[in-house]
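Note that one protein chain of the assembly has been removed; the remaining protein chains are unaltered in position.
In order of appearance the chains are A and B, and numbering begins at 1 in each one.
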Amino acid sequence: MSDADVIVVGAGPAGSCAAIAAARAGRRVILIERGPFPGSKNMYGGVVYPRILDELVPRWWETAPIQRWVVRRSTMVLSETGALTVDYRSNAWGEPPYNGATAYRPDFDEWLSRQAVAAGAQLVTSTTVTGLLRDASGRVTGVRTDRPDGDLTASVVIACDGVNSFLAKEAGLYTATDPSNFTLGAKETLALPKHVIDERFGVRDDQGVDIEILGGTSGVNGGGFVYTNLDTIALGVVLKLPKLAAQKKRPEEIIATLKAHPAIAPLIEGAEVKEYSAHVIPEAGYSMMPTMVTDGMLVAGDAAALCLAAGIWLEGVNFAMASGMYAGDAAAAAVARNDVSTKSLSAYSDRLNATFVLRDHKKLRKVPGLVLSDRVQQKYPAFVTSVVERVFRVDNPQPKPGLRRIVREERKRAGIKLSQLIRDGWTGLRGFG
Amino acid sequence: MTSIDRDTSWPEISFEERIGTAEFRIHERAHIVVDGDTCRGCSTRECVIACPANLFVPTSDGGILFNYENCFECGTCYMVCNKEGAISWSYPEGGFGIVFHRT
Partner (left out) sequence: MTVIACLKWVTPRADDDDRFAGISAADQSALEFALLSAQPGEDVVAVCAGPSGAERALRDAIACGVTRAVRIDLDPRVSSLAVASAVASVATGARLVWCGDYSLDRGTGSMPGFLAARLGIGQALGLIDVTIADDAMTVVRRLDGARREIVRVSGPAVLSVEGSTARLRRASLRGVLAADTATIDVITGPSSVVDTVDEKPFRPRARALAAPVGASALDRVRSLTDAGAATGRSETVVLDPPAAAARIVSTLREWGYLG
């Protein structure tokens, strides 16, 4: 008999949700985490959208370790010195059932893993999975860990082992790793008194703000973000890997430049770096996703590249939690049927296809490429901000120029062809659906 | 290095102080291994620029000096490396390596 019905590798949001789902279905589940506690290896760019937890952890907001509820969402376009911000506020997002929340991942992930333990899963920490066990037919039958006597067998292995997913690669579910599919996220957690954060960001109590930034990354394709925790601000950059290496500018220097931008500097004035962190993001979305199912194994979360980085939407934890839950359900059902073949487990990929997990990704599959394209990154921020600058500049006694003329002149100044602008606009419209 | 024209309104910190804000539980065995011979033939040195923990330092003889102790375990180095097999990268032993607190 196997040591477990289901082994889940990695106790992040995907892994813990997979473990909850499979354990609730009555399966014997072992959840393996390489950190000393779940969440200790995890870092992100800021906002959890936990509504998917309604199905798994009713009234999750009463116990989840949330820092602030996001009531202001801003998208900021930065040129060298200017900034154009679209800012939306809804205080309703600060009340149940909520929308987005900021949280420290070592807190949130650890809390979620406790829900898995409460559901009956056995959590093993400080244990790195080093490879897969397979039978003669190639079916995955368990995992190998770095502990003595460390092989563990199971009917199904769910790989939630993060963006580097050595397990999905070992199982041959990925084609070669293309660095241009990945971005590096680097972040500073900056301490300020709560009342100072409240005043600077125009919020109170447990209300929070999330700002996504286009431009301001020193010529490296990517973006930035600023969001509020209770008594810290998180500020970071997301940098396209090949471009980062080519630009000869180090991540912390790019962060420093962003911090010095006139639109950002006043927000973080006087703040002290409490923690510096970094992580890789599977940025390319749908186009880089692996095969999700093989005999005896499923892939979920970042390991399956289920991270949506589509300009105004930056989501990952919700996709991880949903895919984990669906993987846990599918694994439990396959074990109950006593058939863990690809065909039997493919209920998982069917469900991904039928729900927001892959529908969002498919719908927005062109957007990550567009957002990270050289034009959008290098030319459009300056173009857009200078158009707005001229619209709002009062140059008396000169009469106001017409908008069409401003757009034409600034487009030419930025070196953007009209045909390209129209094409990108069309791609964007179609991409955003 | 590019100099940055800063309206400095926050305390400047050195890279050592920066990396010192994160907790690393260091194992005696390195989880990153760099093949120095392969690196000598590399002129682009992507890892030196891209590694957020600044673990890779070029040496005067054309090699790469690396350390693994302050590694975020992000994977950037092996992804940007264009020399097949120059960087062997795995996770540290369970329980060791980076431990985030507030990120």
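Definition applied: a contact is a pair of C-beta atoms (placed from the backbone, for glycine too) under 8 Å apart; a residue touches a chain by one contact, two chains touch by 3 or more.
Treat the numbers as computed from the prediction; the structure is a model and nothing was measured.
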Open item on the list: One chain is left out of this view; which of A:Gly15, A:Gly46 or A:Pro106 touches it in the full complex?
Closed with: A:Pro106
TODO: For the chain that's not shown, point to the residue among A:Thr145, A:Asn229 or A:Asn318 touching it.
DONE: A:Thr145
- [ ] For chain A, enumerate the residues touching the unshown chain of the complex.
- [x] 3, 30, 36-37, 40, 106, 110, 122, 124, 127, 145, 147-152
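The rule we apply is simple: only the chains that are shown with their structure count from here on.
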Task: In the complex, chain B residues that touch chain A - done: 1-2, 4-11, 13, 15, 17-19, 21-22, 25, 44, 46-47, 49-50, 52-54, 72-76, 79-80, 90-95, 97-103
Open item on the list: Help me check something: in the complex, which residues belonging to chain A touch chain B?
Closed with: 34-36, 39-44, 104-106, 125-128, 130, 145-147, 163-164, 166, 177, 179, 182, 184, 186-187, 189-190, 218, 229, 232, 234, 241-242, 244-253, 256-257, 259-260, 262, 265-266, 268-280
